[in-house]
Each structure stands twice: as structure tokens, then as C-alpha cells.
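Removed from the display is one protein chain of the complex; every other protein chain stays in position.
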Amino acid sequence: MAEKVIQEEKRVFMTGNEVVAWGALAANAEIMYGYPITPQNEIMHYWTRLAPKNEREFLQTEDELSAGFTTNGGVMAGRRAFTATAGPGNTLMQEPISMAEAMRLPTVTIVQQRGGPSTATVIYSQQEVTLTTLGGNGEGLRVVYSTATHQELFDYTIKAFNTAWKYRFPTFVLADGYQAKMRESLVMYDPASKGIEMFPTEPFVGKEGTPGVDREPGHFRNTYNVEEELYDVLQEHFADYNKMTPEVAEYKEIGSKESKVVVIAHGVVARGAKAAVEDLRAEGFNVGFFRPVTLRPLAVPELREVANNADKILVVESANGQMDRLLKEAIYGCSAEMLSLFKPGVGITAEEIEARVREIV
Amino acid sequence: MSVQLAMPNCWRMESKPHKFCPGCGHGIVLKALGQAIDELGIQDRAVFGCDIGCSLLAWDFFNIDTIQTHHGRTNPVITGIKRANPNVIGVAYMGDGGGYAIGSQHLVNAAARNENITAIVVNNTQYGMTGGQMAPTTLPGQKTETSPYGRDVAKTGNPTLGPEMVSAITPDGAYVARGTVSNVKQLTKFIKNALENQMNGNGFSFVEALSTCPTNWRTNATDTWKFLEKEMSQYFTVGELKAPGSQNEEGQANG
Partner (left out) sequence: MEGYIGEYASGKSEVAVNRAIDLFNQGHQDVTLVDLDIVEPCYTLRPIKNELQSLGLHVLAWETRETIGLGEAGNVLRAENKWALRRDGDVILDIGYGAEGAKTLNLLEGAKEEENLHLLVVVNIARPMTATVNDIVEYVNGMGTVHGLINNSHLGDDTDIDIIQEGAQMVSQAAKRLGLPLVATAAVQELAEQMNWRDCMGNPVRGLKRYMPCTLW
């Protein structure tokens, strides 16, 4: 590979989609496969501008099925390969992702959420949580990072490649059209300068030597003959996933374990929720904040601690309870009352959240 | 003194006898492919992708790195691999449903982009693994489980002519041929030409193989052969449709 993309740490001003392209470059991603869909287009625009200068590759495919399956092929060839999509594209992407889940392929997919169902709107939403965490005909064996700032978009794009290749589960960076388009400053860096080592990649196919002569052939499948065979394979996957969970589950919080009311939000909505909670705390209210960074897997023990200590939990999201359902599963049987502020496909301001909290404290 | 091996070298003994029905054409196509790979000495570079449908039974057929993909998605998986590692010789192997129905957009676009991969579509005029439903290649009047009174072309169209379509949409450099399991020597040559075309970096190389499915055709050996040679040949012309700079002596030789 050519010289380092980012020579020294630098504060820059960018849109979220560009951040992803630079983050992928910094992570030494080698090839992107993609199909145009708003609001992720500038990831491709900037990747295609930057790729030839940095000896990286790009393929524009005929649809998201193809973008996903070529990405599967790219990682099987042993490359850090990724794709980006949104909305109806994410719907199509679930088929290749289910193959990646079944075959433990370390794909990285960036999702810039848009409104739904169907074509709907393109700028902003948090309505792809269910699809991204649990989509496909499977058991949701994926890792989903939900980012809130441009710095996180950079950090977690890099991290996604390492999580994917270390644990071999398809990994997502879940943002939204607002993050994709808004401008914000961040610090770009070379991962090595922060002590971040890129987890080594390895080809599934096309290794050295002649199969059957120098080595065993790689035979990879996702079809099984009998139910027991599938069951055994899945048990291994579940065991690996559960072993991984404490190592990858991430959250951020403010006083969530000692507050009577806790606001839970993720992604860009968490910015407003955090601001609201900080305001209220400054006024002396007993209010905490909890933000799952990984929506899949969730930080279950910490969430349960919060939900057993607080009287009330207010779930705030730009969807009609998609994260809420994940949370309820995680904290089933805990004592806190669950309240909600859902605005599917619409932004939520700190003022609205603050007003709602004042009603319930 | 040379001994003619019954099986190509790159076949995997441990998975033989194979799992295809007696009289199925897949074994013959895979033998032709195996011989072509042996002759070209690319067992170490080949990556074989098989689709869903009966083609998936080939997932452990060769001593070759193999990926069993999803229905219709073998072309994009092999494309993804080839783009990421151009040293690989990528073979996408599928049935007529995977190639011409559920995966048709991938076939069309891989061909139009002149992807440097080899695609092989096995045409046995119906969906075998799911129990004999009508396929894009089902002949007019042919009875299948979803055309029980015979394929009505007024309602369901005429048989898809895959190689003719691919030939029309590929640029120069592409290789396109239709072979048949009734002429293994020719089929082997076509597949070898296709692989060589990829090795030369010329672009998309495509072979359709007319094949047999006695199980779903409900035919004995004689009638199976008759259907292949007499019925299918009325719609599907065997030969090379496109070959960069080659005057293949077997080009237009039929069956």
C-alpha cells in the first residue's frame, strides 16, 4: 500500500459522508462496492475521488444486492471491503448480509438512515434500526455501531473494520441523512498514531498452493442438509457472539445509575437528549442519560442496572419504538416504568426532550 | 504410455460419487470444466462459485476453493472476488433460473461491464431442485409443475436465449458460446476457451450448456437424449457466438 493517507493529526471540517470515506481510507479499506442512493452518495463520491490516488478500488454495481454480494466476494478474497446504503437499498442489502452472517464474513456496511417505509424521505430518520440490527432471515448476528458525531463517524468506521475482521460478524456503522450531510469539525488521524492496530485480514479463497495437493480446498457454504447440522453450526455462532458481546458492547452515560429518571437515546438524537439532561441536571433535577453506542449487541448488564435503579425511563427516538423494542427485550423484568417520545422520521430537539422530562419527573 | 483418467485431476475424490441424479447433465458439465481446468493448469488459481438450485450440490465437488452463494448471486460474488484479487480465475456456475430469472440483472450488468470472469449457465429447461417448475428456458408447450398444460408463450413468453442476449450486450473481447452435454469434447473446448479468455484479460466469458434432467422430465435414457437433441435444439443453437480473434474449427459444429 502507498504511503499513509493521513500523515499527521489534523483538525478538518467536513460532511459526515466524507468523514466515512476518509475513515475507510485511514482504516486501509481496500475496495468499496456501491450503488447510488441518497443520503449516502457522497461516501462514493469521495471514495472515487480518493481511491485512485491511494491505490484503492471501487466498483459501482447494478443494485444493492450486487453491492452486498460483491462485498461478500471482496472480503472472501481477503480484502477490507465495504459498502454503503440506506432505506430501500438497506432492504435489498439484507440478503447479502444474511449470507455474511451465515458464513461469518467480515463485511462492513455504512447505513445512512432515511425515512420509511418505502421510498419516503431522504434526509433524516432512525427507522432502520430493526432492519440493521435484526434484518434478514436469521438471528441478528451482527454488530451495529450508532454514531452521534463526525468524530465518532471517523472513529467507528475504523473500528468497524477491526470488529468485523476480529470477530467475523458483519459490522455496521449506523448513522443517518442528517449526520451524512451536516458539517462539523473533527480530528483525522492515522490509526497507528493512536495505538490502533488494524486487525490483519486473511483470504478465504485464492490462498497460496494447489488445493488438494498443497492444502485442503476452502469449501464455503450456507446450505445444510439436515436441521441438526444447521443447529450445531448456529450454536457455535451464538457462543462466539456471546463471548464477543462484553468486548464490543459500548455505551455512554451521565449519572444513569443513580438517577430516578433516565433518558435513553441513540445516534444523533442522543446529542439532543444529552444536552437536555445536562440542562436539567444543572437545574438540580435527578435525571440521567444513557446512550447505547452498540445497538447490537446492547450493553445488557449496564442497561439492566439502570432499569432496576430508575423509576422511569424515557426512550427518545426518531422512529416508532424500534430501539425501544430492543431495550425492552434487554431489560425485561426490570422495575422502571417505560415512557417514550417517538417521532418517526422527524428530528427531535433538546427543548422537546427537556419539556417531556419536566412532565414526568 | 498414458492412462486416460476417468476423472479430472481437480475433482475431489472424497466427494465422489457425486450427489446428482442418475442421468443428470451437471456431472458432464463439471467434467468438462474439470478437464478444462486441468488442461490449463489453473487448479491453484481457480475459484468456483455455485448457485442455489442443483448447482449448489457442487459445493465440495472440486479440489478448488469453492463458495456456494445465494440464488442468482453467484455472478456478483465472483465479480467481487475477481475485483479484489485479479489473480484469481473466477468461475460462476449456475442454472437457468439463477442466470436468466432471479439473477438476470447481475448477468446483464456483468456482461455489459465486461467483467473478467467466466459464467457457466446449465440449461435444463426447468427448475430442478424445487421440483420441476417452469423456467425462462422452458420450451413452448413443455409441461412443468407450474405450466401443467404446457408452456403458453402468449402468457409466459418464449424461451430465453441467454448466449444470444449476452453476445448482443458484450463488447469485443467477450467470449460467448452454447455447448451441450451431448458433445463433451466440444463443450470442454468452449469452457476452455472461456477460461483462457479470462486468463488473457479479455473480459466476460460465457458458456451455456444444454443439459438433461431425466428426474423432472420423467424420461428414460432414450427419451432424455431425444429431448435434448431433438426438442431443445429447435430453440437453442449450439456453437460459438463470440470469440475474440479466434477461428475455432469447432465453432459452428452442432452436436
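As written, the chains take the letters A and B, and residue 1 is the first residue of each chain.
By our rule, a residue touches a chain if its C-beta (ideal position, glycine included) is under 8 Å from a C-beta of that chain, and two chains touch if they have at least 3 such contacts.
These numbers were taken from a predicted model, which means no experiment stands behind them.
Participant: Since one chain is left out of the picture, which of the remaining chains does it touch in the full complex?
Facilitator: A
Participant: In the complete assembly, which of A:43, A:188 or A:248 touches the absent chain?
Facilitator: Result: among the candidates, A:188 touches the missing chain.
Participant: Among A:22, A:82 or A:189, which one touches the chain that has been omitted from the display?
Facilitator: A:22
Participant: What subunit A residues would touch the chain not displayed?
Facilitator: Interface with the chain not displayed, on the subunit A side: 10-15, 18, 22, 38-39, 41-42, 45, 49, 119, 121-123, 178, 181-185, 188.
Just so it is clear, only the chains that are shown with their structure count from here on.
Participant: Centroid from C-alpha atoms only, then distance subunit A to subunit B, rounded to Å. What do you get?
Facilitator: Spacing between the chain centres: roughly 39 Å.
Participant: Quick check on the complex: what are the subunit B residues that touch subunit A?
Facilitator: 10, 12, 43-45, 47, 52, 56, 59-60, 62-70, 73, 76-85, 87-88, 105-106, 108-109
Participant: Provide the residue numbers of subunit A that touch subunit B in the complex, in ascending order.
Facilitator: 30-31, 33, 57, 59, 61-63, 65-66, 69-74, 76-79, 81, 95-96, 99, 203-207, 209-214, 217-223
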